[in-house]
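Shown here: the complex without one of its protein chains, the others still in place.
After this line comes chain A, so read on.
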Amino acid sequence: MTDVLTVADLRAGYAGSTVLDGVDLSVPAGSFVALLGRNGAGKTTFMHTVMGLVKPYSGSVLVAGRELAGAATHTVARSGVAIVPQGRRVFAPLTVAENLGLAARRGARTWTLERVYELMPRLAERRGHRGDQLSGGEQQMLAIGRALLREPRLLLLDEPSDGLAPAVVDQVAELLEGLRGEGIAAVLVEQDLHLAFRLADEVAVMQKGRIVHRGPTADFRADRTRAHALLGVG
């Protein structure tokens, strides 16, 4: 199977400091890869560098075979990459409908506004409300809906469960699970290991800006001592 994303020897950081120190990571079409790692490992920086929001020092970012390292963010976005950012970042002064309208594409085939509302009826109910009047869970739904309307081939999910109550995490998990049959590939950064294991086909672990482990979720799950060593958790 071909890869949607192939990152090779990617180096990036802020104002000269190095956060990503030679990252190699590939994501096969249609599969979910969990990207795990301690706080400050560089996971968000990785997402932002793929998205073009942080400019890489060197390395390669291939999206569906096209070199996009250092490309403008809108170019990456138009190549079929969408991000659900850490902290959700919905447009606070805009209504739910406007938030979604900004992401909707003309001539959308798979992800129309109707379909997003159908999938997340809560958003339909609140379509006239401002982004900052939503609960955390609703904002997360909105951020996911916004990304889906871009009709992405690759979804970058940065801690979608962060700050959500367990019941709401479950809703988000169901929602994301439902995407697996849609041919969308995803990189999922997640602190909630249960959620990561439930959704991901493979697990990659980042440490100090490098990928130090990569393998099927089941193997990683089975070897608790290694998981503990890599993540510092049980």
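Operating definition for what follows: a contact is a pair of C-beta atoms (placed from the backbone, for glycine too) under 8 Å apart; a residue touches a chain by one contact, two chains touch by 3 or more; residues count from 1.
Methods note: contacts and distances are computed from a predicted model.
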- Message: As a check of understanding, state which of "Branched-chain amino acid transport system permease protein", "RNA polymerase sigma-70 factor, ECF subfamily", "Cytochrome P450" or "ABC transporter domain-containing protein" is the UniProt name of the chain not shown.
- Response: "Branched-chain amino acid transport system permease protein"
- Item | Residue touching the undisplayed chain, where the options are A:R89, A:R115 or A:K208 | A:R89
- Note on the structure: Contact with the hidden chain, among A:A29, A:L53 or A:L193, goes to A:L53
- Query: Out of A:A77, A:L175 or A:L193, which is the one that touches the chain we can't see?
  - Reply: A:A77
- Interface residues of chain A toward the undisplayed chain are 51-53, 72-74, 77-78, 82-83, 85, 89, 91-94, 98, 101-103, 125-126, 128-129, 146, 150
